[in-house]
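Shown here: the complex without one of its protein chains, the others still in place.
Labels run A, B and C following the written order; every chain starts at residue 1.
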Amino acid sequence: MVRYSNKQTICMFRLPDDYFSRPRARRHCLPMKALLQADQVGFTRSGELVFEPADVCLNAGQALVISGPNGSGKTTLLRVLAGILEPATGKLSRSASLAFLGHLAAVKGDLSCRENLEFSTRFSGQPGMAVNRAMARVGLAGLGLRPARALSAGQKRRLGLAGLLVARRDIWLLDEPYASLDDAGGELVDQLLDEHLAGGGTAALSTHQRQPRLQTDPDRLVIRAALRESVR
Amino acid sequence: MIPEFEYAPYVWTSYGIFAIIVAWQVIQPLLKRRRLKAELREEQALEEGDYSHDAQT
Amino acid sequence: MIWHNIKVGFHRLGSPPVFHRLCRVVAPWLWAGAAICAAFGLYKALYLVPPDYQQSDSFRILYVHVPAAWQAMAGYLVMSVLAVIALVWRIRTTEIMAMMGAPIGAAFTLICLATGSIWGRPMWGTWWAWDARLTSMLVLLFVYLGIMGLYAAFEDKRKGARVACILILVGLVNIPIIHFSVEWWTTLHQGSTISFFGESSMDSSMMPPLIWMVIATKLMFGAALLDRSRNELIEQDRRKGWVRQKLGASA
């Protein structure tokens, strides 16, 4: 039996005075279908907010695309949502298992691809697709015994995608999933996302190049870098 | 004026060390504040386009 | 209700300009108090107290050695309390104060070690003995240095402060253990520990200067802590509006 915690953090920051009067798009949350919900979560570095606190709601069967210019805090937001970083403001609650694919592939270069995937299955404890099938699905068929460090950047991304398949998890948080993938790879990501959403999962992804082409139109969230308090 | 103790060198060095280290606790913040103020003033001047603080080249 | 007031008070102090003003006003008074107490204590310690019949005049080192040692330990306790507050309520000024306590505590530990070693020379005939108190003070110095080094190694000062606060609390558990283990170790190895005080109980005239010096070191610690915290706050907030305004007013 897996238990999920509802974490709550009290806001200790002075927000800009007009903060609450600013227009803000509230994402509508469907009460039954929300797998992950974040209210006004923010993160601080050196005591300053990295991005303007955001509301996020991930509903089953629906994807969320997070966009924003470089340095606006997309990666940080995803890492907060994943539970890796502790939110400095706001409230985060989650009611399903989660997978995070960051820009580091989270594979051990000294282990073979197959060993890495087997580890993902065991570590998450919720077996998904068989390792060989997952490798074939992401176009790495026959590379199972190759050490992960010998893969190219694009192949490493594909190995990361295979890691999503070998363990069943409902929430996918993907940081720039299209980066260093070719066109076919981009389509592969779209297909995998469609299948995942159709199976009742949900996903949030950040991107600034290719926009996902999915069967159901994704929600969108634009985040902005927080205003720094300074003289001028 | 200074008492002549049996172990005068030991006693006076001990008190001296105490005095020096405590004095450093007073002086260090003062020196640092002076340095900080100078730096801040220079930064502000640079932002306002006043380069007179800059070293002569 | 009282609890609530205390919390609100802490958060008020957590505001940098308020804290800065508080430090600026209070620190000079603390220094003045420390100077008066120290002057009183030193005068008594050096002129009024008669020589000890066993240790002659060398026992006068006690009046700087013992207050410094006590302050080195009391300073650590203060830092621990601040560290708990900093970790639980994430108040920045307490984080800064907890961090700034370390160099001051290290300074007092250094005084204690140096004067202890000087005292040891006429009493034991060596500059250093693996005496329980001296050894655990030496370890305490390393704890202080570790905290300072850890804090300094981070670029994000708030993160560094929080990590170092964890270290402070680990040290809080560890220091009594160190003290106990070292004491045990030296008694096992030396047969009997060398005692500073010998058999003689302290003469009643020996106490007042010690009390004055203890108060003086407490005030010195507080004053230095506020002074250093104020500087650190300004340094961290150098690009913030309130520092600029303050500077503009003073310039």
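Operating definition for what follows: a contact is a pair of C-beta atoms (placed from the backbone, for glycine too) under 8 Å apart; a residue touches a chain by one contact, two chains touch by 3 or more.
Heads up, the rule we're going with is that contacts and distances are computed from a predicted model.
Asker: Please identify the absent chain by the protein name in its UniProt record; candidates are "Peptide/nickel transport system ATP-binding protein", "Heme exporter protein B", "NADH-quinone oxidoreductase subunit H" or "4Fe-4S dicluster domain-containing protein".
Answerer: Of the names offered in "Peptide/nickel transport system ATP-binding protein", "Heme exporter protein B", "NADH-quinone oxidoreductase subunit H" or "4Fe-4S dicluster domain-containing protein", the one UniProt assigns to the missing chain is "Heme exporter protein B".
Asker: Which of the chains on display does the removed chain touch in the whole complex?
Answerer: A, C
Asker: Just name the one of A:77, A:107 or A:138 that touches the chain not displayed here.
Answerer: Hidden-chain contact among the options goes to A:107.
Asker: Touch as defined at the start, partner being the missing chain; which of A:41, A:57 or A:82 qualifies?
Answerer: From the options A:41, A:57 or A:82, the contact with the absent chain belongs to A:82.
Asker: Hey, which of C:35, C:81, C:145 or C:247 is the one touching the hidden chain?
Answerer: Touches the omitted chain: C:145.
Asker: Would you write out the residues of chain A that touch the absent chain, in ascending order?
Answerer: Residues touching the hidden chain, for chain A, are 2-4, 45, 76, 79, 82-86, 97-100, 102-111, 115, 119, 122-125.
Asker: For chain C, which positions touch the chain that isn't shown here?
Answerer: On the side of chain C, residues 139-140, 142-143, 145-146, 149-150, 153-154, 159-160, 162-163, 166-167, 169-171, 173-174, 177-178, 180-182, 184-185, 188 touch the unshown chain.
One rule holds in what follows: only the chains that are shown with their structure count from here on.
Asker: What chain is the most remote from chain A, judged by the mean position of CA atoms in each chain?
Answerer: So the farthest one, by centre of C-alpha atoms, is B.
Asker: Using mean CA coordinates as chain centres, what's the chain B-chain C distance in Å?
Answerer: Between these chains, centre-to-centre, one finds 20 Å.
Asker: Which positions in chain A are in touch with at least two other chains?
Answerer: As it turns out, chain A has no residue touching two or more other chains.
Asker: Can you list the residues of chain C that touch 2 or more other chains?
Answerer: Residue numbers touching two or more other chains: 244.
Asker: Where on chain A is chain C touching in the complex?
Answerer: 12, 44-47, 228-231
Asker: Spell out the residues on chain B that touch chain C in their complex, using ranges where they run on.
Answerer: Within the complex, chain B contacts chain C at residues 3, 5-8, 10-11, 13-15, 17-18, 21-22, 24-26, 28-30, 32-33, 36-37, 39-41, 43-44.
Asker: Hey, which residues of chain C end up touching chain A in the complex?
Answerer: It comes out as residues 89-92, 156-159, 236, 239-241, 244.
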